[in-house]
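Here the structure comes first, spelled out in structure tokens, and everything after it is commentary.
Here is subunit A:
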Amino acid sequence: MTFLIKGVSLLGGEPTDLLLRDGVVAEAGTGVSAAGAQVIDADGLVALPGLVDLHTHLREPGREDAETVETGSRAAALGGYTAVCAMANTEPVADTAGVVEQVWRLGRRAGLVDVQPVGAVTVGLRGEHLAELGAMATSAAAVRIFSDDGHCVSDPRLMRRALEYVQAFDGTVAQHAEEPRLTENAQMHEGEISARLGLTGWPAVAEEAIIARDVLLAEHVGARLHICHVSTAGSVEILRAAKARGVRVSAEVTPHHLLLTDERTTTYDPVFKVNPPLRTGADVAALRQAVADGVIDAIATDHAPHTVEDKECEWAYARPGMLGLQTALPVALEVFGQQWDLIAERMSRAPARLAGLDGHGRHPATGEPANLTLVDPTARVSVDATAQASRSRNTPFARMTLPGRVVATFLRGEPTVLDGKASR
Partner candidate 1 sequence: MAHAEAAQTTTKTILSGADLQRVIDRIAHQILEKTRGAGDTVLLGIPTRGAPLARRIAERIEAFEQVRVPVGSIDITLYRDDLRSQAPRPLGPTEVPQGGIDGQRVILVDDVLFRGRTVRAALDALRDLGRPSAVQLAVLVDRGHRELPIRADYVGKNLPTALDEQVQVRLAEVDGTDGVMIISGSGPPSI
Partner candidate 2 sequence: MSRHLLSAADLDADEATAVLDTAAEMANVAGREVKKLPTLRGRTVVNLFYEDSTRTRISFEAAAKRLSADVINFSAKGSSVAKGESLKDTALTLQAMGADAVVIRHGASGAPHRLADWVDGSVINAGDGTHEHPTQALLDAYTMRARLGRLAGLKVAIVGDVLHSRVARSNVLLLHTLGAHVTLVAPPTLLPVGVGAWPADTSFDLDAVLPSSDVVMMLRVQRERMGDSFFPSVREYSRRYGLDGARMRQLPAHAIVMHPGPMIRGMEIAPEVADSPRSTITEQVTNGVSVRMAVLYLLLGGMNQ
């Protein structure tokens, strides 16, 4: 199938025609025509390179009641994504070549986004022994990012070994920075609101202490390090200093940490329970600044579907996590406005580089893989928790009206979303 996208604005630039054929951008320019092509009138729409999520929980295998590779892929495509990195905390854990290949194949079969599995750092995420990182790297899934996300690799010696070991196959360890002894039974950000609500605090220092340690370890062994879901102003300062010294550290922030604060907790509605927790307004401001100036490389969703039973309960009993794939781009537009180049960098180019996804994060120029998304920047959409493509409905943005609507997404030239609807 050949598609001719007429009059689309590339990252906010002048109207351009894009001809998509054989999986690539066959022609880009003005006055492009092609016999037999399906024409898409993209007047007023903005084209971005297809978004890439460094941090997605697809829940399959194990919790298919919350999400499957297919439903999560559909949510991703509808959110403008062409690739997602699937986190390893499934049941069984993605700590062997077998499991990561299974996830990778399920992604291929769904065919809505490229599903790039993340491998566990340690066996069973237990933080005791390294998983077979090399086997996962050389498997069909070609794993490059390793993470125990959901758990911190808290043992400093084990973390050091992991950082060193993955260099053999150009891997990256993505750390969930949470000192476990400082967050036992923690429920929310530790501060004035946790004191008032009587919920055990999750102190900022529990994140910052691990990031500080790990940038020093990465510096010492000369390895690459990635920090998942940075959530505090203090973490930003540690990263800023480390990057200034030349430490090979990268970092991501979630859309929810860029928009929401711990004030949301006061209703005790666990839809706002997440790990790391929602922080203060000062943290949000620092995170936004870090995205703007590049201390934070990527916006990653930490899309974490949970069933109704795991969320419609007491706060302390609820599982942490929020949906993110379908709302990430609108939240980014809400926070940063129509800074298209910044959004393309943080949501597509940088994450594609970090994940080693060569076909993604490329400017839609002639000859490039046709992975792109078309956005209507003027639309404002009210988020409906019951109308998410995800199998779950735990979006913290429900009933908020956010800017931007994904009109179409193309994966290697084929539409996964057209007219705002998933192709399958």
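In this section, a contact is a pair of C-beta atoms (placed from the backbone, for glycine too) under 8 Å apart; a residue touches a chain by one contact, two chains touch by 3 or more; residues count from 1.
Selection rule, in plain terms: all candidates are chains of the complex that A comes from, given by their letters.
What you see is a predicted model; the values in this text were computed from it and never measured.
Asks: Which numbered candidate, 1 or 2, lies in contact with subunit A within the complex?
Replies: 2
Asks: Touching candidate 2 in the complex: which residues of subunit A?
Replies: Listed in rising order, the residues are 187, 190-201, 203, 267-269, 309, 312-317.
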